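Removed: one protein chain of the complex. Kept in place: all other protein chains.
Here the chain labels run A, B and C in written order, and each chain numbers its own residues starting at 1.
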Amino acid sequence: MNNILNCVNDNIVEREKIMVKYFRDPLYSFIKINEELILKLINSREFQRLKYIKQLGTSEVTYYGANHTRFSHSIGAMYLMDRALSQLNDQINIDEETRMIALAAALLHDIGHGPFSHVFEKVVRVDHEQWTTNIILNDGTEVNKILSEIDSSLPQKVAEVIKKEYEHKFVSYLLSSQLDVDRMDYLLRDSYYVGVKYGLFDVDMLIKSMLFNEDKSNIVIDYKCLYAVEQYILARYYMYWQVYYHKTTRGYEALLKNILKRAQYLYQQESLDIKVDILTPVLSNEKISIEEYLRLNDSIILYSIMTWKNSSDKILSDLCRRYLYRDLYKAYEFKNQLITYDRVKEILEEHGMDAEYYLAFDKPSNVAYDYYVEGEEGEKPSILINRNGKKMSITRFSESIKALSGNQGIKYYLYFPRENYDNVNISDDIIKYLEGL
Amino acid sequence: MNNILNCVNDNIVEREKIMVKYFRDPLYSFIKINEELILKLINSREFQRLKYIKQLGTSEVTYYGANHTRFSHSIGAMYLMDRALSQLNDQINIDEETRMIALAAALLHDIGHGPFSHVFEKVVRVDHEQWTTNIILNDGTEVNKILSEIDSSLPQKVAEVIKKEYEHKFVSYLLSSQLDVDRMDYLLRDSYYVGVKYGLFDVDMLIKSMLFNEDKSNIVIDYKCLYAVEQYILARYYMYWQVYYHKTTRGYEALLKNILKRAQYLYQQESLDIKVDILTPVLSNEKISIEEYLRLNDSIILYSIMTWKNSSDKILSDLCRRYLYRDLYKAYEFKNQLITYDRVKEILEEHGMDAEYYLAFDKPSNVAYDYYVEGEEGEKPSILINRNGKKMSITRFSESIKALSGNQGIKYYLYFPRENYDNVNISDDIIKYLEGL
Amino acid sequence: MNNILNCVNDNIVEREKIMVKYFRDPLYSFIKINEELILKLINSREFQRLKYIKQLGTSEVTYYGANHTRFSHSIGAMYLMDRALSQLNDQINIDEETRMIALAAALLHDIGHGPFSHVFEKVVRVDHEQWTTNIILNDGTEVNKILSEIDSSLPQKVAEVIKKEYEHKFVSYLLSSQLDVDRMDYLLRDSYYVGVKYGLFDVDMLIKSMLFNEDKSNIVIDYKCLYAVEQYILARYYMYWQVYYHKTTRGYEALLKNILKRAQYLYQQESLDIKVDILTPVLSNEKISIEEYLRLNDSIILYSIMTWKNSSDKILSDLCRRYLYRDLYKAYEFKNQLITYDRVKEILEEHGMDAEYYLAFDKPSNVAYDYYVEGEEGEKPSILINRNGKKMSITRFSESIKALSGNQGIKYYLYFPRENYDNVNISDDIIKYLEGL
Partner (left out) sequence: MNNILNCVNDNIVEREKIMVKYFRDPLYSFIKINEELILKLINSREFQRLKYIKQLGTSEVTYYGANHTRFSHSIGAMYLMDRALSQLNDQINIDEETRMIALAAALLHDIGHGPFSHVFEKVVRVDHEQWTTNIILNDGTEVNKILSEIDSSLPQKVAEVIKKEYEHKFVSYLLSSQLDVDRMDYLLRDSYYVGVKYGLFDVDMLIKSMLFNEDKSNIVIDYKCLYAVEQYILARYYMYWQVYYHKTTRGYEALLKNILKRAQYLYQQESLDIKVDILTPVLSNEKISIEEYLRLNDSIILYSIMTWKNSSDKILSDLCRRYLYRDLYKAYEFKNQLITYDRVKEILEEHGMDAEYYLAFDKPSNVAYDYYVEGEEGEKPSILINRNGKKMSITRFSESIKALSGNQGIKYYLYFPRENYDNVNISDDIIKYLEGL
């Protein structure tokens, strides 16, 4: 008889007590955690902060259901890592230390995110992955202490997974590749909260499809599950265009960026009349300490905008009013990428508006748009399919993925105010000009 | 570090190949089976027959989605048994033999069902549980051989679980009690296929709630999960009244029963003009062999009705026409249980109809209606709640369950034809009489 | 015709009673029907027959959840037609007659299907669409009478919708095109019952995307919903390869086809020893009457196979045994399409097996595989996208659809017995030969 638990066979023996905690997750029902290390990391100050940072930032303005946080996503990614390891463990015995490192890395992979991450990184020039490893490695943080208590080398090893330098490459692959638990969780979770079906795919089959390659260093995908992988890649593609790059969301991001830019400018000119202490380090040009960074969250941003609405600086005050009361820029999609927008700037300035803060150009595909690109694009290894022992890129097997991977899919948007100034509608003027091009 | 798999810890070691099969299940996504014994039992002739027996019999006439079979329910029950054992295994080590016996018993628990089971049992006087153990114990069947190959005592032990005589009582409890994997699966599955939400409950929490009692012989329920148990019991209650006891479904059953009764009568009078060989053993008064029994399924019944529609016996032919073309009896709910229905019979006979076949009385609660009854009602042990070490019946903790358990909830229906005969509407006559009572 | 909104508009006035019936549907919760015509059609003999014909035929052998019938699919298609009309009615007022014709056509579009349709059509050379219009137009059927009662031209008009000759082209488009309510319902329903996510797409957005073209004759799709259309087309693509063309299912179909072929051969040789009256018209070479055709259903086939298992013809008996007890042919996928399979035939015959019944060749893409083909492939009009007033084929906007539409995606399978005969394993011999090619 197939003997799964090679334990003593003399009938029914009581086990020692294990500390167990169950988390309710809207996607996965219960998540059972019986590793003390993981429970401690979840309760750490740095991890608790993620409760105050929304996963999709400004998407709420377009999809009102999108209120979920990086906290739930991080626990979800950890859960899927556990399931993937358990699947792979059927092929090769994965030792407990490797497993703990993998779970901790999945849990902590977003710990360095700031509020409204994409906006923030551009204005303040922070890199969330850099902050993540800083927080793990810095001996002043709780997560560092919790990891070090187990073994002094643990913080280093967890950071290595995130930096893709860990000795067991497959762990980094599972966390950050073209087919990783990070994406798998966020596609499912974002779909669930937004209320769309675009991000759905067969997560059970995807996990089942994972095989070790010959030298056991990395992951390949079973050919029999090809369609599940296709569906997952297309899920990303749909989510990017329908949700993540939605023009209203991006316009809101542009507005937020301009608010921060204006506040930064005023601060550095010493003319910002209303100060929010916690946000000050971000506005100055100086280096931010870990402690300062860890005080940042979505509420700080919202609070700042609410107070700055009363600023004596007209531009800052007006931008904040727009943000709070949904008086958004108009989004205009156009084809010609080479347009010099000098004339648009002129039109705005003829109406007395500072184009620096009232005109925004957005080109969604320049950013982290890598739904699937052939080869080692950036740091995301591509997906290898294993068919009867031969490994080849998925683009060799799938026409639709091949088609998508050769295609950059850029869109071009201009954002500008839609209202009347001096009885003239600015939008109309600008659009008339753009359509005449 | 918490060490779950007490295997050797010297890193990554390849495992031996295990035969694994995944079944797609609409409720549980993938069901992974890596026990050769279970796979062989699923492929046995006796188990394959369950594909041709619908789980809810005549319910299709009321709820067109209810097309699922005893095959899928049986695999589902086995899957939930596996999950329950895995949960309990955290408390006490359950040895592999016990586990295999439990899984086999869950898989095979419905193998003795005939087509349209409740109708069939009444007409033919078979007892499906008796047939189940016969099939497991008879050395002519494939399931018997498959079990015996492992160990000659296995068929006996599996049958003991079903008969509640197995040494590890908790296994029988998990299979057949007031809180068992059989009910858990059928409530969820019937809800899914019918398309109602009545049968939904928190199956994950329910499984999580199971604890061993002090002497490890049986199951008690953690007080913290009380609401999940309440919800599950109420799910049964709703499903009984809204689905299982739906008056249209029951009327259809009455019609089917009368068809079989009439064919039986004609056969025994040697005047059944159209014979369906496979069904003949059922119509005669003689003992049915296992082989004969195993040839019965839903299609045989439907085929018989289709051919009997052309019988020269007017009653048989007319009943079959009604069955096929949805010309159902009218259902009339009434309160007074003590009514002698002699007068109704008379009215029918005044119109030239044989009340034996055109009048049916139904009293849903006399039958297997035990959504929760305090104490050891029949063979279904009640649910004990464990609160801080004290075990008491659930009715001590839950007002709503207590209320339901004291209440029998009977309904009374008469079924009779609704059409006109000789320009008189029979229904109208009967209803006028009944309402005058 | 039933006029719902013809009441006075001055405040709160009681309405006349309308006959309303609600059907429970697992996909759409309640389907509310308040059109007497539709309710009568559902209760007709011809429509009730669809309860005994499974939607996916032999797929049950691969996916045990796939028990749903053409009955539920047909009601679902009618429901989606109603929703599409209601959406389009926001743009153009659709009169009640057109609506009734569209609903009736959607409800009845599959009424001519035989059991295990694809197999059956090949063996018996019937065309289900031809039968559908026959049944609607023949004045002996109930559906014909029900339609004629409203207006004598109604049967003709409903049949025209099905034959794509109806004056309002958009109604035929909604019922049968590359983007129609038939496919929309079956993809969702098949996914639900099978338990996969491949067939899911955003049906609400798809219905919302439908616009009339300029001359109001046909449907175009709003560019803003492009991704929903892509997802829907890919859903079909996944369902074809993962479900409809699954090699086990197709092998089972091959087996069923051979059973019918053998019975047909024996019947025409006057040597079929066991006869099933209802099936006889199918085995003879003569014309089948509508009445004979309407007696056919899945149970007749299963019943025949159960009785033929005892035939004195060894081939027929053996094939039936294989069918009932899941002793399937082995499926072997190979690449070289040009293989003459004479040698495989020889190997089988060396082992005393008749290749006519023990060898099957399958090439899935030859059949109705049109997940999306550019242009007017067969009778399925392609999808036009409307972007700022310009209409173009979807392949102009979508790289992934373009990639799929140029690609035929054929697979080649041979099916042959896997067992030993005379101590030689036939499969091994054949595979050795094929791999040596």
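We adopt the following convention: contacts are C-beta pairs under 8 Å (C-beta built on N, C-alpha and C of every residue); 3 or more make two chains touch, one makes a residue touch a chain.
Nothing here was measured: the structure is a model prediction, and the numbers come from that model.
Student: Decide which residue listed in C:216, C:390 or C:432 touches the omitted chain of the complex.
Tutor: Missing-chain contact among the listed residues: C:216.
Student: Have a look at B:187, B:404 or B:430 and name the one touching the chain we're not showing.
Tutor: Of all options in B:187, B:404 or B:430, contact with the hidden chain holds for B:404.
Student: So which of A:139, A:215, A:277 or A:342 would be touching the chain we can't see?
Tutor: Here the residue in touch with the unshown chain is A:277.
Student: Just the residue numbers, please: which parts of chain B touch the chain that's not shown?
Tutor: So the residues of chain B touching the missing chain come out as 196-198, 200-202, 227, 230-231, 234, 237-238, 241-242, 399-400, 402-404, 406-407, 409.
Student: Counting contacts across the full complex, list the positions on chain A that touch the omitted chain.
Tutor: Interface residues of chain A facing the absent chain: 23-27, 29, 43, 45, 48, 51-52, 54, 60, 63-65, 67-69, 71-72, 75, 192-196, 277-278, 295, 297-300, 302-303, 306-307, 324-326.
Student: Even though one chain is hidden, which residues of chain C still touch it in the full complex?
Tutor: Residues of chain C in contact with the hidden chain: 5, 7-15, 18, 20, 22, 29-30, 90-95, 98, 168, 204-205, 208, 216.
Here, only the chains that are shown with their structure count from here on.
Student: Using mean Cα positions, find the chain sitting nearest the overall protein centre.
Tutor: Chain nearest the overall C-alpha centroid, as shown: C.
Student: Work out the mean Cα position per chain and let me know which chain is farthest from chain B.
Tutor: It is A whose centre lies farthest from that of chain B.
Student: Let me have the rounded angstrom distance from the C-alpha centre of chain B over to the C-alpha centre of chain C, please.
Tutor: Comparing mean C-alpha positions, chain C is 32 Å from chain B.
Student: Any idea how many Å lie between the Cα centroids of chain A and chain C?
Tutor: Result: the chain centres lie 42 Å from each other.
Student: Quick check on chain A: which residues sit in contact with 2+ other chains?
Tutor: Touching at least two other chains: none.
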